[in-house]
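The complex appears here minus one protein chain, its other protein chains still in place.
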Amino acid sequence: MEITKCAAAGTMESSDVYVEIEPRETGLEVELQSVVQAQFGQAIEETVRQVLKDCGVENAKVRVVDRGALECVIRARVETAAMRGKGEA
Amino acid sequence: MRRSMLFLPGNNPNMLINGNCLGSDAVIFDLEDAVSPAEKDAARILVRNTMRYMDFRGCEIIVRINSIDTPYWKRDLDAILPQQPGLILLPKTGTAKDVQEADAYITELEQKLGFAPNTVGLMPLIETALGVENAFAIATAADRVQALFLGAEDLTADLRCKRTKEGREIEYARTRLVMAARAAGVEVYDTPFTDVNDDEGIYKDASYAKALGFSGKASISPRHVGVINEVFSPSQADIDYSYEVMDAIAMAKAQGKGAIALRGKMIDAPIVARAEQTIAMAEALGLGRSEQ
Partner (left out) sequence: MDTKLVKSIREAVQLSGLKSGMTVSFHHHLRNGDFVLNMVMEEIAALGLKDIFVNASSLFDVHTPMLQHIENHVVTGISADYISGGLGRPISQGILDKPVQFRTHGGRPSDISLGRTPIDVAFIAAPTADPMGNCSGKYGKSACGSLGYAFADAMYAKKVVVITDNLVEYPLQDFSISEDYVDFVVQVDAIGNPKGIVSGTTQITRDPVGLVMADLAAKVIDASGLLKDGFSFQTGAGGASLAAASFLKDIMLKKGIQGSFGLGGITGYLVDMLHAGCFRSLLDVQCFDLKAVESIRTDPRHQEISAMHYASPSSRSAAVDSLDVVILGATEIDTDFNVNVHTDSNGYIMGGSGGHSDTAAGAKLAMIIAPMFRARLPIVTDRVTCISTPGRDIDVLVTQGGIAVNPKNTELMQRLAAAGLPVVDIRELKEKAERITGKPSRLPKGDRAVAEVIYRDGTLLDTIYNVK
């Protein structure tokens, strides 16, 4: 299942994360901005890629603006964006 | 034990992740009124993940799903049930048939998941005139039903009357629900008090609900949790009296007496039952007998 349309999930509020997803020809491109970039930047990117893989998304462009969300929140928002991008929501 | 149950909006990460630190015996993750139609999917996944990854030991999780007349409720259950919530709060329950419909789907999911039957309890939310009139039938519609829950905001809208702090307009619903729940052998929980800043009002309202026989009370504000817990906890005098009752019973047994009086009053079975309940609750709360 591929991303067929642009979609977004989450908010810019503290402890949340805003995720935008859009179709891309080949591969995953993850762009990350985070208030905890230095401490968790790498972990967040790994989480994003893992969730997309679990959702069966191989090709997409993802923009993540993180406001200090916990991992379970990041997972939820990425999954929601992916479902919406696949038209499954 | 559910003295207090705190509603938390299902799509608000900051509230959900801190839900177990707010002092209530249970939290109600709300997928219904607190979530707009466009965010139902997001809230469902967020609540599921919160339950999957966060440690809520010591705080029971209840999930309010969407009502069975919406397109959401089965998907809500699909996502939530694998996480084994303590209870499902079923809004706008009007008839026994509503309960049975939800029960059938939950049973189906439980089988798929390999859960023992009735692992997940059901708590119908009574918030319509029809629901109040059918309260006993609802409470006995399925073994899964563990409690009734009164929702006064929607009910007063249905009754076409104003919701007031004094709550005379819900007097009948309150007593009717307590009667129906107790007759059915299930618990019964009172509607939230909605003025967040009225500390005296919440104390009065909770005390009144306790006096009517409610087992606990819901809240929409963390500020009310402390007061509700206090009101629905046994008082030191209650605890001491309960221990005295048990002592007296033990002594009577040792002396081979059948009947016994304490403070000039015969101790009968209901008094013993109540004393046992009080002591069980006190022990759960870490409260003991006062020192003599």
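Every chain is named by a letter (A and B) in the order it is written, and numbering of its residues begins at 1.
The working rule: contacts are C-beta pairs under 8 Å (C-beta built on N, C-alpha and C of every residue); 3 or more make two chains touch, one makes a residue touch a chain.
Keep in mind it's a predicted model, so treat the numbers as computed, not measured.
Of the options A:A9, A:V51, A:L70 or A:M83, the residue whose C-beta touches the omitted chain is A:L70. Only one of B:I17, B:A181, B:A218 or B:I239 touches the chain withheld from this view, namely B:I17.
From the options B:R75, B:K97 or B:R223, the residue with contact to the unseen chain in the full assembly is B:R223. Not every partner is drawn; the one left out touches chain A at residues 14-15, 35-36, 38-40, 42-43, 67-71. For chain B, the residues in touch with the chain missing from this view are 15, 17-18, 21-23, 54-55, 222-223, 226, 286.
Rule of thumb we're sticking to: only the chains that are shown with their structure count from here on.
Once the centre of each chain is set as its mean CA position, chain A and chain B turn out to be 37 Å apart.
Note for the complex: chain A touches chain B at residues 9-10, 13-16, 69-73, 75-77, 79-80, 83-84, 89.
Against chain A, the residues of chain B that register as touching in their complex are 13-14, 17, 41-42, 45-46, 48-50, 52-54.
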